[in-house]
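All protein chains of the complex are present and in place, except for one that has been dropped.
== chain A ==
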C-alpha cells in the first residue's frame, strides 16, 4: 500500500532572526504498510513521528528539504499526487483537536470531508450522519460545536472524517493522548475496525503499551531514525525477540515490566535533535 524508502527530512530553523540552520529531523527511514494492517510507529517525543505523517500527507512546512521515495500503490508519490490523493486515498487523523473548525457543528464538518471525497451534497450529509452514528455519536452530539464535545468525542469526529473519505491509507497521529481508558479503548477499537475493513492504518504514538494489542507490526523510531521494524508479538517476556537495545529498553521501561531504564541509560546522555 505505502512504501517509504530511505526518507530524509531537513527543516530550517532560525537562530537570532536571520541565521538559518538545518536540523535533520528524519534520517534514513524505511518501512512499508500493507492493506488491512495497523502499523504502529512508536517513538519518544521529538523522534520525528508527526513529521513523518506530514511528509506522507505532503503537509510539510515551506522550506523543508525531503529526499527519498514514497510509493503509494506502487506509484511514486509526488507532491502533485499527494495533493490529489489527500482526502480521497490518504487521510490524516490529526493530533491536535484544534484541527476541527470551532464555528461549525460536527455533522457539517464531517459532511465536508465526504464532499471532498467526491460525494454530492445530499449524499455527503447522509454519509456524515451515518459515520458519526457508527462512532457512537448520537444526534445530539452531531449538532454540537467542537468545544461542546469531550476529548474522546472530538477524536471520534476526526476519525469519522477519515472514515467517510473512504481513504485506503489512514494515518492516526497520537489518537489516544489525553483520553481516559474507556475513551482510549473506543478510539483504538475504531482504528482496528478500519484495518479489518481492509484499510492500511499507520498509528503514530508514544504509548507502546496500548498500541501493542491492536498493532500488527511496530516500527520504533528514535531521533529521526527507524531503529527497528518488528511484529508486535515480539514484545513479550523479557523482549528476547527484539533486535535493538532501544526497543528492549522501551519494553523494560513499562510500569508492568521492570519500570527501569536498564540495560542502557538513554536520552539524557546522548544529544537530541535540535
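Quick note on the criterion: a residue touches a chain if its C-beta (ideal position, glycine included) is under 8 Å from a C-beta of that chain, and two chains touch if they have at least 3 such contacts; residues count from 1.
Here is the rule we go by: contacts and distances are computed from a predicted model.
Looking at the choices "ATP-binding cassette domain-containing protein", "ABC transporter permease", "Glutathione-dependent formaldehyde dehydrogenase" or "Protocatechuate 3,4-dioxygenase alpha subunit", the name in the UniProt record of the chain not drawn here is "ATP-binding cassette domain-containing protein". When the whole complex is considered, the residue among A:76, A:103, A:177 or A:196 that touches the unshown chain is A:177. Taking the whole complex into account, chain A touches the unshown chain at residues 13, 42-46, 177-178, 180-183, 206, 208-209, 249-251, 253-256, 259-261, 266-268, 272.
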